[in-house]
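Note that one protein chain is taken out, while the other chains of the complex remain in position.
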Amino acid sequence: MSLELGELHDECGVFGIWNDPHAAQKAYWGTFSLQHRGQESAGIALLQGSNILVDKGMGLLQDAVQLGREESPFGRAAIGHVRYSTSGESSDLNAQPLLMHTRFGPLALAHNGNLVNHRRLRRRLESEGAIFQGTSDSEVLAHLLARSRKPVLTEALLEASQALEGGFAFVLLTVEGIYGIRDQHGIRPLVLGHTPEGAPVLASETCALDIAGAKWERDVRPGEIVHLSDLGLESLSFSTGTDLRACAFEVIYFSRPDSQLQGESMHLKRRLLGKKLAEESPCQADVVVGVPDSSLPAAMGYAEASGIPFDFGLVKNRYIARTFIAPKEHLRSQGVRLKLSAVKEVVEGRRVALIDDSLVRGTTSRHIIQLLRQVGAREVHMRIASPPYLEPCHYGIDTSRAGELAARNLSLPELTKLVGADSLAFLSPEGLTDALGSKGWCMACFGKGYPVPIPQEEEENART
Amino acid sequence: MSLELGELHDECGVFGIWNDPHAAQKAYWGTFSLQHRGQESAGIALLQGSNILVDKGMGLLQDAVQLGREESPFGRAAIGHVRYSTSGESSDLNAQPLLMHTRFGPLALAHNGNLVNHRRLRRRLESEGAIFQGTSDSEVLAHLLARSRKPVLTEALLEASQALEGGFAFVLLTVEGIYGIRDQHGIRPLVLGHTPEGAPVLASETCALDIAGAKWERDVRPGEIVHLSDLGLESLSFSTGTDLRACAFEVIYFSRPDSQLQGESMHLKRRLLGKKLAEESPCQADVVVGVPDSSLPAAMGYAEASGIPFDFGLVKNRYIARTFIAPKEHLRSQGVRLKLSAVKEVVEGRRVALIDDSLVRGTTSRHIIQLLRQVGAREVHMRIASPPYLEPCHYGIDTSRAGELAARNLSLPELTKLVGADSLAFLSPEGLTDALGSKGWCMACFGKGYPVPIPQEEEENART
Amino acid sequence: MSLELGELHDECGVFGIWNDPHAAQKAYWGTFSLQHRGQESAGIALLQGSNILVDKGMGLLQDAVQLGREESPFGRAAIGHVRYSTSGESSDLNAQPLLMHTRFGPLALAHNGNLVNHRRLRRRLESEGAIFQGTSDSEVLAHLLARSRKPVLTEALLEASQALEGGFAFVLLTVEGIYGIRDQHGIRPLVLGHTPEGAPVLASETCALDIAGAKWERDVRPGEIVHLSDLGLESLSFSTGTDLRACAFEVIYFSRPDSQLQGESMHLKRRLLGKKLAEESPCQADVVVGVPDSSLPAAMGYAEASGIPFDFGLVKNRYIARTFIAPKEHLRSQGVRLKLSAVKEVVEGRRVALIDDSLVRGTTSRHIIQLLRQVGAREVHMRIASPPYLEPCHYGIDTSRAGELAARNLSLPELTKLVGADSLAFLSPEGLTDALGSKGWCMACFGKGYPVPIPQEEEENART
Partner (left out) sequence: MSLELGELHDECGVFGIWNDPHAAQKAYWGTFSLQHRGQESAGIALLQGSNILVDKGMGLLQDAVQLGREESPFGRAAIGHVRYSTSGESSDLNAQPLLMHTRFGPLALAHNGNLVNHRRLRRRLESEGAIFQGTSDSEVLAHLLARSRKPVLTEALLEASQALEGGFAFVLLTVEGIYGIRDQHGIRPLVLGHTPEGAPVLASETCALDIAGAKWERDVRPGEIVHLSDLGLESLSFSTGTDLRACAFEVIYFSRPDSQLQGESMHLKRRLLGKKLAEESPCQADVVVGVPDSSLPAAMGYAEASGIPFDFGLVKNRYIARTFIAPKEHLRSQGVRLKLSAVKEVVEGRRVALIDDSLVRGTTSRHIIQLLRQVGAREVHMRIASPPYLEPCHYGIDTSRAGELAARNLSLPELTKLVGADSLAFLSPEGLTDALGSKGWCMACFGKGYPVPIPQEEEENART
């Protein structure tokens, strides 16, 4: 499932840099390199003296933001954000960084993830007189912070963080430092690095460190608050029962192939997923074709392990816009062809092993298989490099309603018929665990249990 | 001093209508008719079921807002706002109506005026954990409201209003009604009317009632909260020591000539100011010329009382934009000519009595007199239809710094020289009082005392 | 009939300046001061070395054009244009100046007026292989020029101009000079002046000379080509049978009040029209009210001659946009109120003499009279400061179809009923001639004969 093909949306990307003379520009670049994590809105916040300047808007960073784009304006610390809305309506009001004025001075906040207890927290805060700007859950942390009786920001933040439940990574810009916060289970990613000159950098992925010229040092730990300031790096723990359960989908699909999670290469992991898939679910095929771009490493791995040759049987249109309206009615079936084309000579008369990284609703898969058949594929054997997607994510990934999860609601034969494949197979959860190489992963969406309990009202919301 | 010539800026205009099937459109029209009160930002908030929709932006209503512009969208109550920033920086963040989510549900707020104690209130609220979206003083009321312990919105609002000091008119849209609040001295205007069908309407000026098809009923009283809801109109008083001191500048310059304040016609009052001026400060002239558009009634009054013929000696360019950049350097002297032209045949070889409604910094007056001389005016006798402007306004009018008030810092001969007139005279405070016809006016800017005491930090701020 | 009220549209304004270090900026200002002559599109062309740069677009100059707006870019000659489309559809393609590449090099062209023989000329040119960019008649001159066998541009232009029939003023920018061309009858205006430094300037009105710091020298003569170049000013005549018949509507309505035509003040002429009108068609009234802004001088003249006091009984909203959509259906009757308001205190209980400069379709008049009655006018006696509009203009004024000319199709009683007045009277053609003070006027629209014969196909076109 390719990013632009869009069944599964990542939620957000965050970035922060402290004490760098090119803070604005590096924040722009770093955030730019996280664009794949969210295309709905983008923003940069820059510390100038004791003021914080915010430039944000709907759409891609390049269209929405000027700050940091060309010349580096004055300012020695900055954070950035890209967003695909998960909770909260899509509008300018929810674009981040959020700028707020509290007793600790101005504060800009960028958030990736979802707080499962945000409804309850919000109700409590509102009853105590809090005023919310928008409808997103990201403001909750700021209110907890502002209301803490602790005299010092760091202490107040520690207290506030303890109330949060879910999967989250926060980056906060204040006058006296940047704070990075990662949830107790490390579900959402957050990495830490330094530039050669010693400026500390936080980001959702290591690719953003690279572009900012920073070297990866370590991932922020589950339940950790890192405080980047002129006094250096301070680390605090806001939770005792931490237990790493990083989102497996970051490996399967979200992260850029040149990023590392826990120091492991996404690209290599994806090749491994393809290999495991070939071992578990071989097929009789003449060519292995991956859905571009995200499934190509898995397709290569599948080809390698199976001995079936890999080729580029599908081509993506590089100029497709996110806002492209699907043509109506009798013309609609041609919609996917605007995004994807089949290379006839690779496919015609052949048995195709079609590799995709995941399958959520199944409609895109159906269109792709149709496309392959139209140019003459003799058979299409679909192989998915992840297990069946059975449960909605509550930690920041937009998997819509439970009712839309094809693998939850259909048997394998029904699913095979739905997508129109000659055969269909998924990677097993065990195969996934093997490939990922440790136990520390959240596999809730594959039916392996939610590491953080889901309040009933959240659950009901996802079911309707 | 004409509106677009821009020495003295009004602050804001507010509008509200409850229970009208065309609420959005009428709010758009009503707000549109208040455009002269602020051109920096504009917005409309519409109640749809239990949601409030806000459309706002920088610039004129027509450029910034779509909501209510053409077709009337569903929604039975709406408020509107136009703004010229007085406190708070100019940015999208400060455009109103402000939308906030409190324990009383969503709430949209539109504000005209200035709270003299907003810095103190804000410090207190922040220390208690409040988070402010922007830097304007308008949020303070909402926080007081949200923090009140009173269980019912009306009671909470009553409590919150008691903390406010200054000149202000608020219009609040909530799910269960619209609230209008006017300061204890009625410094800022707020009028009340009804449509023929019985929908109650609030507005800064009666011209907005007219355009919404509503009939003026009365001005909101000093210290009064009016609550428009499905239960009808409720009136509450949040202050005991009320004492009407309406802003005299609303009569002199701000309000539209077809508006009424306290039931009195602005147009007629301005003619009367011109007559008083002629009686107090006659001159030997061949023609009376007013600075268009706002000073034309006063000029007519002056002509009438003096017997000197009135004529249109100055013409305004109707297409001037607010963002027009003054040409630089040696070309700058032609700047005012883009906005204003002299009609040579009216002026040439004549002694001109030039009537303006007020004089603040004096620079525009100097340019106008220069213009008249360039086309051959033999003499220019400038007459100002208001007293010398001596003190900065703290109640919502942008009179910049005390140091820029020409009449405060210069003697009459110096001032006459500065503007380049053959003679210069102001209406006396007594003449103004006579023309206004009662005692209930704020004349603080003419040195007649501030009805609401000014905290020292505000005062210092204005002095620097 | 006020400009923004929009029954009668002027067509275009042109400007040109040669050999001035601030050519771009002065062209911008000059064109800006002609904005009242057309608000549909605007443009500036600047000579830079041997290239011509054009910046143009739909809408007002300020919105459409950057060139010359702030800093004066390099370039020593420039022309400008504002347009309200008469022939040719409204689109970017027809915005002017038109840039063309001919054997004489690059050439930019700005045109005011209408060629009555353009259809015939265009057919002939097309049959000879000419290619037209758009549908306007302005390209015809360029094609005639490009096709002339004369070796020198000036001679070719002389030849080309002889083929043109109608009312027109052209300004052409070439590498070696600016040309100004006025039609054989001087129907459309074109004036000539010089800056103090000696740079020659051409413009549709003298107000544009003023803003460019130039002094009026004379009007370009009927049938004259003026050539502004480094060799000085050259005058050529392309027609022998010239006979001045300047457009009377320039005096009645189009020109700015501070402009002069043939050295005569528009403002004073309009007062005179009002006086004549009062002499010819007195009425029993308590107050004289003019429709702002263009009819105010005539209203003053009427008041003066009749002894009835003048007052500002109608106020125009200064912020109305040209694109404002009239509300639909049952709300439509309030449409005109967005543009115009009545001052109740001036009108209530009174007999009003309502002065407008012209009456074309009558619908706006009906709305205005309605407005006056709504605020309590006892009687409304409408007086029009020009004769009945009987025939469509073929020389560059958009008077729509003959079928829409109210005075052509209705008797005076019918017309009085249509507008809803208690009485209605027009200035007589003789009164107009008297006021204008000479015979040299085109009064074709008042039924006094077309100075240039109208080809049958044009005439039929106007009738349908």
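By letter and in written order, the chains are A, B and C; residue numbering begins at 1 in each of them.
Heads up, the rule we're going with is that a contact is a pair of C-beta atoms (placed from the backbone, for glycine too) under 8 Å apart; a residue touches a chain by one contact, two chains touch by 3 or more.
Because the structure is a prediction, the values reported are computed rather than measured.
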Left-out chain, listing which of the shown chains it touches: A, C
Full-complex contact with the absent chain, from A:Ser127, A:Asn317 or A:Asn409: A:Asn317
Of A:Arg124, A:Arg221 or A:Lys344, the residue in touch with the unshown chain: A:Lys344
Residue of A:Gln39, A:Thr102, A:Thr174 or A:Ser306 in touch with the missing chain, whole complex considered: A:Gln39
Touch with the omitted chain, as defined above, among A:Phe15, A:Trp29 or A:Tyr302: A:Trp29
Contact with the hidden chain (one of A:His194, A:Arg256, A:His367 or A:Lys448): A:Arg256
Candidate in contact with the missing chain, chosen from A:Ser265, A:Thr364 or A:Thr433: A:Ser265
Sites on chain C contacted by the missing partner chain, in the whole complex: 93, 99-103, 126-135, 139, 142-143, 146-148
In chain A, positions touching the absent partner: 3-4, 22, 25, 29, 32-33, 35-36, 39, 60-63, 69-72, 207, 210-211, 213, 256-258, 265, 267-268, 293, 296-297, 300, 310-312, 315, 317-319, 321, 323-325, 327-328, 331, 334, 337-338, 341-346
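To be clear about the criterion, only the chains that are shown with their structure count from here on.
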Partner chains shared by chain B and chain C (touch criterion as defined above): none
Relative orientation of copies chain A and chain C, as a Cα rotation angle in degrees, nearest 5: 180
Chain B and chain C: spacing of chain centres that average the CA atoms, whole Å: 36
Inter-chain centre distance, chain A versus chain C - centres from mean C-alpha coordinates, in Å: 61
Separation of chain A from chain B, taking each centre as the mean of its C-alpha atoms, in whole Å: 49
Of all residues in chain C, the ones touching two or more other chains: none
